[in-house]
Every structure is written in structure tokens, then in C-alpha cells.
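One structure is given below, encoded as C-alpha cells.
One chain of protein is taken out of this complex; the other chains stay put.
Chain IDs A and B follow the sequence of writing; residue 1 opens each chain.
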Amino acid sequence: MSRYILRRLLMALPVVVGILLLTFLIQAVIPTDAVSAMYEGQVTEDEAAEAIAAMRERYGLDQPWYVQFVRYGANVLQGDFGESIRLRRPVSEEIGYRFVNTLTLTGVALLIGIGIGVPMGIISAAKKDTWLDVGAMTVGLLGISMPAFFFGLLLILVFAVWLMWIPVVPRGGAALLLPALTLGLIEAAPLSRIARSAMIEILRRDHIRAARSRGMGEFSVIMRHALPGTLLAVMTVIGLQFGNLLGGAFIIEVIFGWRGIGELGVKAIQWRDFALTQAIILISAGAHISANLLVDILYAWIDPRVDYDQ
Amino acid sequence: MLEVRGLRTQFGTGAGAVRAVNGVDLAINPGEVLGIVGESGCGKTVLALSILRLIDAPGRIVAGQVLFEGTDVLAMRPRALTALRGRDIAMIFQQPKASLDPLMRIGSQIAEPLRLRGGRSRAEAWREAVELLGAVGIPNPEEKARAYPHEISGGQAQRVMIAIALALRPRLLIADEPTTALDVTVQAQILELLRERCRVLGTALVLVTHDIGVVAQMADRVAVMYAGRVVENGKVADILGQPAHPYTRGLLRSAPVMGAVQARLREIPGGIPDLTRPLSGCAFAPRCEARQQAGAARCDSQAPPSFLPRAGWQARCWLQAGAPQAQPAPEAWA
Partner (left out) sequence: MSLAQSVAAPAEAAPQPRRGGWRWAMARLLRNPSARIGGSVLLLILFCAAFAPWVAPHDPLHVNTLGRLLPPSATNWLGTDEVGRDIASRLIFGTRYFLLICLIASTISGGFGILLGLVAGGGSALADTLIMRCTDMLLAFPYILLVLAIVAILGPSLWTAMAAVGIAGIPGYARLIRSVALTVKREEYVEAARALGASEAQIILSTVLPNTISPLIVYLSYATPIAALSAAALSFLGLGAQAPAPEWGAMLVNSRSFLFTAWWAVAAPGLAIFVAIFSMNLLGNGLRDVLDPRDV
């Protein structure tokens, strides 16, 4: 098992280098803009040129790109993400608690998505081609067509303004409720489709017919022989879905003012604050890869068919 | 014990429907071994699945009765049907490995019917599962019970399937091509095991196979199927010794059978007819040598009824027209 994990880690290595390269590109293009954005209208052109020169030297932009890249990579690996131009303090200080907030939001949203989407897909598959299935699939299609930012505002309008179940500016746990619900309900749509098609595929297999031939009721057949395989199939995509949730968090956090990395990331792009932008994109991509790695390892551990000693 | 009357199963509807089983009458007596034999595509697997109502959409049983101890299986409510399956009639399949749940330990799969339907406790069921594994000839049953299906061979998987099917001591076991997917060397062992287990438990066996040699070796009686119908049906000794139907003769000539008198091996020319079209005469007529020699016009225009060359022996062939005619079941001819 440990050898399998090691091998998976090694396989992820080129991807990590690739992500570093792409985020590095942000730095290579931005500084001039960043400085002008910072001092816009405040300084003369000469002073700006001077500031830019100072900046270039400070961030090592006078070096060849590969030297810069290695330096960048080394810094990142040491947990040094540089200093935010806008916030004027180390990026790592700002990002830590925000990352935890984002993980909380996406984690709860994932649970909501699984809790609603997977049963929906399973019922759809078990009742394939009935009105229940058609209804659930239509809801699913509506879900994948729904823009997250509009859905979030809609929920605020309905629950906070019209029904007044939740305060408009909630505190504590209530603050998590609507953003997590928005993200989770939207996530339920693709999960229900995945669960449905996985289950339909499994229900066609020989061993299901064999179980029926032994006098297992339809309910037991589904719960005992179709569900485990369906859950396993859903599990393989949970890593990918977690990445989507992270992406969605950028939008949801802005709507609900949730202080996560997404909300900060959007600001950072608007500010052209390259160190901050880099760090946030890097961390999100890193979280996405780690989640996928974790899911792969978990899958290998759970599914008896995977021979991880090979 | 089990009687099939006028069974028809088709796939799809309307003009394009494939009439896979097209009016079959059969009977199985307690404790006997009935072989159902025919080329692939003759409807024998669909017939086997229809008996337990295991046909999936777009397939559909459209007519007939399956009487088990006088009760029509086809008219049963879902609860009665699940009570019948596994306890009265069990089944094993062509692809033993695919027929086992890949995510469940073998022991648990054998224990499952014992626990859910036989009322055993978890520990009892497991102990009994291990015993059953031993009884079907799996070495180290305690250890193998913990294995997953992908860890065992096809032959062992079929042994496991037999153990599961016979766990509740059913009265009848339907085996659909149980050895087709297995190595030749293993085939004989599995057949021997089936015969032995069924004899010990007093279980009747329906053995569906394309191999008439297997029938000769295993069965008491045989039903020969062609194009969704039983064309000949009787004691193995009678039929293999002196087949009444030209199709049976063709089958016998095309395969080596132990104990049967054979000349050279020869294949039957032509292929099975298009099952989407209604048949006007005998389904086998286009391929039938005897018809060509005899030049019987009836073969093409009129479906032959069952004739009785001898007691307990039926053949649907106009060439037997001299023999007395069997009373057809009313549903059998539409």
C-alpha cells in the first residue's frame, strides 16, 4: 500500500511542476501593471519607472526566466509565497485562515451535494423511465444550467428577504448555511447524473440478474448488490467534483461575503496583486490535486479489485 | 413438478419483434435431469430465463404458463415470485465470474440467501457457507470464503455459483450453459459436480446446452429446440439412438457423442431463420435434407403438430405424420 501511495505521489509530480509553471506565468506578465495600478495618478512617470525598476530587482525579474522559476519553486516549497503588494504583508499570513474557511464551505457543500444528489440518482436509476426518473433528471438538468451566482442571490431573496427565515447578514453557523446550500444544491445536479448512469450500468450486469434469481427482493438487490458499486463509481469522481466546488467557491464567496480564498482571489486578480493571485491559484490547484490523490488512494484501499502491490 | 405450456417470449414489439421463444411446452419430473439442446440463437437461454421471469426489457413474456406444482409462476405476485426463486427453483449461469458480485466476499455471497431467506444467524450462515464451499470441492474452504470473485478461477466461480444456488436446497436447478465459458478440462468436473450435488439433494436439473454430448452424458430426457420451439422431446436413450426429427439427426451428426452410433461428422447447412418473421411452415424446412428428398409440400405451408413416435416421445415433423398426434396445449398454436 505504501508503495502504491508513493507511486501515485511520483505520478502527480509532473502535474505539480506544470501548475507551478502556469502560476509562474502570472508573475512574468504582471509587475508593470501592478505598479501602475498601485500608484495610478499618484506619481509622475519618472517616479513610476523608478519604482518599476526597484520592483524588478526586488523580485529578481532581471534574471533569466529559468532562474526566476527555480527560485519561485524553491520559495513556494518552503511556504514562502512572497508579499502582497496591495495588503503589504506576507501572503501566507492572509491565506491560512481563509483557506480553512474555504475548505469548510466546500466540505459542507460536498456533503450536501452527495446527500441530495446520490440518493436522487439512485432512485432515478431504480425507477428508470418512470415519471420520478424524468422529474429527477429534469431537476438535474435545471441544476447544471443554473448559474451559481444567480442561484445564490435567488436563495438570499427567498430565504432572507421574502420568507425571513435567515437574517440578511447572518452570523456564526447561519452564515455558512446559504453559501453551502447554494454550492451543495448546484453540485447535487452532476452527482445525481453520475450516480444514475453508474447505477443503470450496474443494474444491467449479470450478477444482478443472478441475485434476482436467488429470490432477493428488488430493494435488497439494489441496497446490497448495486449500491456499493454505485458509491464506488461516484467516489472516483468526488475528487474532480471537489475541484469544481473550489472553483464555484470563488463565485459563492463573493456573493455571500464569505472570507475564503476565493473571495480574496477575485480581488487579487482585480488588484493585479500577482503574489496573492499566484498563491491562491496555486493553493486551490494543490488542494484539487491532493483531493484527487486522496480519492485514488482511498479507492484502491476500498475496492478489492485494485491490486496496489503491482 | 414443473410444466411449461405454450410459452412465448419476444424482444421488442410490432413487426420487428424477435420471437425468441415461440410456443414451448415442456415438463420436468422431480429428481430428473432434462437436457435442453440447440444451436446458439435457438431460444434455449431465453426459455431458461423466462421460467424464473428474469427477462429484462425490451424482452417480454407474451403468452403461456409456467406451472410449478400447479401454480402459474407467470401470474405470481412479486412476493410469491421472490419466495419461489432460490428456494424452489434456482439457477446458475453461463458466465460464472460475472454472475458473482465483484465487491462481496465469496463466503458472504453464499451466506446471503441462508441469512436473508433461511433465517440463519450471521455466524451460522458463514459456517454453513464454508461447509457448502467444501461440498462443491473448493480446497481450503475457510480461506477461500474470504476471497473475492476476481481472485478465483472460472471453474471455481462456477462451483461457488452451484453452492449458492443449492444453499436453500431447491427442488429444481436450471443450469444455463454452465460449462461453456470454462476450460475443457474443467467442464467435465463441473458437470460431474452438478450431477452429484443434485442427486444428493434430490434436486431436478434442467441443463441448457448447445453440446449434445453433454446431454448424452448427463440427462435422462432431452428437449431439442429450434427457432424458439421444441422440435423433439423424449428419453435420451430413445432420441439419441434413433432421432425422429431431421434437425436432431443433423445435430447428432455434427458433434461426437459418446455411446451414439455415428457416421462421419457433418455440419447442418444454412443458418437459423429470421425470428422476426412469422413462419408459415416448419421452421427447419429450408435446411432440411429429409424434406428435399421427400418433397413434402406441407413442410413449407403448414406448421407440424407434435407426433408421438412412441410413448413419452414427441417430434414436430411431418415425416412422422404416420404416428399418433399429441394433444397440443391450447396456447401453443396461435
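By definition in this document, contacts are C-beta pairs under 8 Å (C-beta built on N, C-alpha and C of every residue); 3 or more make two chains touch, one makes a residue touch a chain.
Every value quoted in this text rests on a predicted model; they were computed, and no experiment measured them.
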- Visible partners of the omitted chain are A
- Task: Looking beyond the chains shown, say which of A:Ala48, A:Leu132, A:Leu153 or A:Ile297 touches the absent one.
- Result: A:Leu153
- Touch with the missing chain holds, among A:Val15, A:Ala174 or A:Ile302, for A:Val15
- Per the touch rule stated above, subunit A touches the missing chain via residues 14-15, 18-19, 21-23, 25-26, 29-30, 33, 141-142, 144-150, 153-154, 156-157, 161, 168, 240, 243-244, 246-248, 250-251, 254, 265-266, 268-270, 272, 274, 277, 281, 284-285, 288-289
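By definition in this document, only the chains that are shown with their structure count from here on.
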- Task: Find the geometric centre of each of subunit A and subunit B from their Cα atoms only, then give the gap between the two centres in Å, rounded to an integer.
- Result: 54
- Message: Going by the contact rule set out above, which residues of subunit B touch subunit A in the complex?
- Response: 49, 52, 54, 56, 78, 82-87, 90-91, 93, 95, 98-104, 112-113, 116-117, 148, 150, 161, 164-165
- Query: For the complex, which residues does subunit A have touching subunit B?
  - Reply: 204-207, 209-218, 220, 224-225, 228-229, 232, 303-305
